[in-house]
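Shown here is a partial selection of chains from the complex, left in place.
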């Protein structure tokens, strides 16, 4: 096994990877930008190397600096986390060329699955159903193809994935504008303007299968996750197992996923995303060649540490367990806490998280990226933490997540906690009656009305009274607050006399 | 005999007046409604508020003029207004501000251009999201202060519009 591993990431996923490294007795090395010198992921690691200025391009995407940090710190392997360079085949190649191990799939697998058009072709070869779609060299070719597919269609970036640069359109005019906009964004984000079309399935659910391969054709699955609760194609709440499929369908979907992983001789942990139509038909969507944000729900129902499994495959070229040893029990649900203002169209927020309290009850897991006093900057993804609840039943897990969201407190930066709290308590979420567009179609309007309602009078009273009596609103001083400030509040105001003594 | 303060609550400006009635007891006016309240500072820094509806625990964190208020299990963000309602002023002058921290990716108009309502003027990108700043009404671009590549904070003026002559 490796003695030292460099984590080429930041935030909660870097902290989470460091946990597993620690328990395996492996030294962890963080990289950080100049903005992240004292970030939580730096504090979570055994050592840390600065790789450049705050802009991702200059630091977390700076391949040369990261490789230099790995050499300097004596790392034998690099874990890319998710995002940043996790699905960059050039990075994987550079890591291997430097004589280090890339903890992830082979570069050719990243390439093959990174081009979503190529991935569709491979899936078809492996016998997986795909959503009707079309490729096209330019706007006009796609406009013609769309006439055959039939509206509505989705416009997707070929090198995109995860909802990035994706738009749904219902007519030709919108298609032209969407294709142009998507090409521009794709060019800037992925360095390649290519886009493709897929038929838009209505009322479909997002189900994905976690797979693990040995890189030699052996592959197993760790059941499915359901991630249908999305806003603008970004997952918000994920769970495992899916409440929408029965054991027979589960068997077919997981078998299809394993077939694809075996066909590409997949190495390490990967996820095969599918759409489930209301009739029960499922379609390959894309394969993510990395650890997913939502991997904890799989870990909680299987008891398996996926990062440990990734390290095992990377170090030995073998799977750490057999398909038979992967059992599931209970239910797990995850909510992603973002620095976003749900009252203002979910605009990303930045600032200092002055007071942070994460829940810590039984069966609640928090994968945190910040603690009290930490900075939330504009440079990086605004996800602050993930709260994950486990329970013997879906209902207990869901109400546990609701309580964990209630108990979570982030003051100093506006977060989407009010959105998550309302969402997880919604009747449709309680009964698992939703699809990938349900949030925008049915939930958001009512929620927005709630968010723009005036704050209760008590909230204003609390703010004003805190100021008037000088009660500490500084989290650093809370523990040493005076034992009885309540009696001094009139001294502070200097206005009060006891009625009996006259005015 | 009372302390007055004004607080921004989303798009609203709200007035609070506190009158001490006795140790830990207050008469509170919020906008047009008036009620009595007992407030006790708990040793852990929270505030125990009791009125005829029952008891609620509040926790207030200051961040500059902002107050993050936890009330029971709900969160609110208020902003202390020093004097009057300054923020409302900007909109009157036709200024269009960055709605979020991010990078200006495209400026789609030039000073002097006539624009129609809803026309995209500037694109700001943060993470996976491109946000278009559109003209709130027809008019003419008076001034452009944003340039592609600029990093902007929320509230940074990007474009100034004037009514068509």
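Going in written order, the chains are labelled A and B, and every chain counts its residues from 1.
Keep in mind that, in the parts below, a contact is a pair of C-beta atoms (placed from the backbone, for glycine too) under 8 Å apart; a residue touches a chain by one contact, two chains touch by 3 or more.
Since the model is a prediction, treat every value here as computed from it, not as a measurement.
Chemist: State, as a formula, how the whole complex in this structure file is made up of the labelled chain kinds.
Modeler: Written as a formula in the shown labels, the complex is A x2, B x2.
Following the convention adopted for this analysis, only the chains that are shown with their structure count from here on.
Chemist: Using mean C-alpha positions as chain centres, tell me how far subunit A is from subunit B in Å, no decimals.
Modeler: Chain centres of subunit A and subunit B, defined by C-alpha means, are spaced 29 Å apart.
Chemist: Can you list the residues on subunit B that touch subunit A in the complex?
Modeler: Interface residues on subunit B, with respect to subunit A: 1, 3, 5, 7, 9-12, 14, 16, 18, 20, 22-24, 26, 28, 30-31, 33, 35, 37, 39-41, 43-45, 47, 49, 51, 56, 58-63, 67-71, 73-78, 80, 99-102, 105, 126-131, 151, 153-154.
Chemist: Could you please specify the touching residues of subunit A with respect to subunit B in the complex?
Modeler: That would be residues 163-164, 181, 185, 188, 232, 234, 343-345, 347-352, 354-355, 378, 380-382, 406-407, 409, 411-412, 414, 417-418, 421, 452, 454-469, 471-475, 477-479, 481, 483-487, 489-490, 493, 495-496, 498-499 of subunit A.
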